[in-house]
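Just dropping this structure here.
Here the complex is missing a single protein chain, while all its other protein chains stay put.
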Amino acid sequence: MPRIIIDDKYCKGCRLCVVFCPKGAIAMSPRLSARGVNPAEVVNEDACSACLNCVVMCPDAAIEILADEPEKVKR
Amino acid sequence: MPERILMTGNEAMAEGAIRAGCRYYYGYPITPQNEVPEYMSRRMREVGGVFIQSESELAAINMVMGSAAAGMRAMTSSSSPGISLKMEGISYMAGMELPAVIANVQRGGPGLGDIGASQADYWQATRGGGHGDYHLIVLAPASVQEMADLATLAFDLADRYRTPVMILADAQIGQMMEPLVWKVYKRPADLPPKDWALTGAKGRPKRIIRSFFLHPGQLEKHNLRLQEKFALIRQKEVRFEEISVEDADLVIVAYGSAARAAKGLVERGVDAGKVGLLRPITLWPFPQERIRRLAGMGKDFLVVEMSAGQMADDVRLAVEGKARVGLYNRIGGAVVTIEEMAGKADRMLSASQGV
Partner (left out) sequence: MARTYTRPVVLEDAVTHYCPGCGHGIAHRLIAEAIDELGIAERTIGMAPVGCAVIAYDYFNIDMSEAPHGRTPAVATGIKRARPDCVVFSYQGDGDLAAIGTAEIIHAANRGENICVFFVNNAVYGMTGGQMAPTTPVAAKTTTSPYGRNPENEGFPIKVAELLANFDRVAYSTRVALSSPRNVRAAARAVKRAFLTQIERRGFSIVEMLSPCPTYWHMAPENALKHIDESFIKVFPLGVYKDWDK
């Protein structure tokens, strides 16, 4: 099961990861980050298929994905 | 090439640059300096250098910027209207602290003007020319020999101070043919290493070449450092030639082509008194201290130039009100003559008031 790590330091709350996640694994958080935006947060990590759409779209490289079997995953 | 040879000023300047190790020349044709890109187009191939006839003078100065940023000795040349085009790039290079040589073989202006010799770009050259607080070191050759020697010196000064240097010649000096003697070039051993140059950040932290400093206080600090550099150059790099100045009542101040005519007058002499010549070789830094001293000795000055009186301003500033400063000038591409100069010198020496 892949792990999704979103770094508040970089996230500007643009929502692109949420819009393009096909599994609903990410949503915008109601809390405010230190930047003063609602950052993206992981809401259903089990659903993540490591499709990497989120990292492909993130303008701030705020997301990292850890997968169990990396050789099976294509970017 | 033989050691003693007859060459045009333009070609001598180009060859002087090659001998100083310049291997990157970018330029655009414009009269009266077309010999420079033409010479470089042949010669760079012979020495394994790079020649590009760029799409404009504007592109050329930016190519120089790139090669200079990469740590190389690079040069461009043009004439008055083309030099105006380069001013953006020159200002950037002063701010980025990049060494390079820019040659201006002056012609009449403003605008397209004509193709005759002129000295009307003096203010542009000595006041930096582009925007912002900076100076160019400005070298003024007055012979084909000096075109060669000062071209070589220009690269050494540029590297020593990490700043662009301008060679300010004119159509006459560029086009004339005189014999010159080639000296063996020896690069000064104490030039600072180019440890700022862009070479690919292998095994070292990255380097940035920039003139942009947005954070509060950063740009002021940068400018203060530049001003310190210019103060050091003023202290150490003034160059001039004097002929018969010690005994003179009237000191002619002239550079480049105008100085050649003035030399003729000094040799001939005038009836009304003794004339000498102070010929600045660096227009920036200007020999203001020497002029101040001569003014203090009671001498008067006659500025001879092919402009509406641009260098005359600097002489007036230098004498600090202690001497009369006259002006004999021709403008719009016309050249000064010994006869007219003699008349003016006579009148100044005879009169009790400055003109």
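The letters A and B name the chains in turn, as written, and every chain counts its residues from 1.
Just so it is clear, a residue touches a chain if its C-beta (ideal position, glycine included) is under 8 Å from a C-beta of that chain, and two chains touch if they have at least 3 such contacts.
This one's a predicted model, so the numbers in the text were calculated from it and none came from an experiment.
S.K.: With touch defined as in the header, list the contact partners of the absent chain among those displayed.
M.R.: Those shown chains that the absent chain touches are A, B.
S.K.: For the chain not shown, which residue from B:Asn34, B:Ser54, B:Gln288 or B:Thr337 touches it across the whole complex?
M.R.: If we include the chain that is not displayed, B:Ser54 is the one touching it.
S.K.: Which is it among B:Ile5, B:Ala70, B:Ile115 or B:Val238 that touches the chain not included here?
M.R.: The single option touching the absent chain is B:Ala70.
S.K.: Quick one: which of B:Arg43, B:Arg127 or B:Arg207 touches the chain that's been left out?
M.R.: B:Arg207
S.K.: Tell me where the left-out chain touches chain B, residue by residue.
M.R.: Within chain B, the residues that touch the unshown chain are 24, 26, 50, 52, 54-56, 58-60, 62-72, 74, 88-89, 92, 96, 198-203, 206-212, 214.
S.K.: Mind listing the chain A residues that contact the chain we can't see here?
M.R.: 2-3, 9-10, 12-16, 19-20, 37, 50-53, 55-61, 63-70, 73, 75
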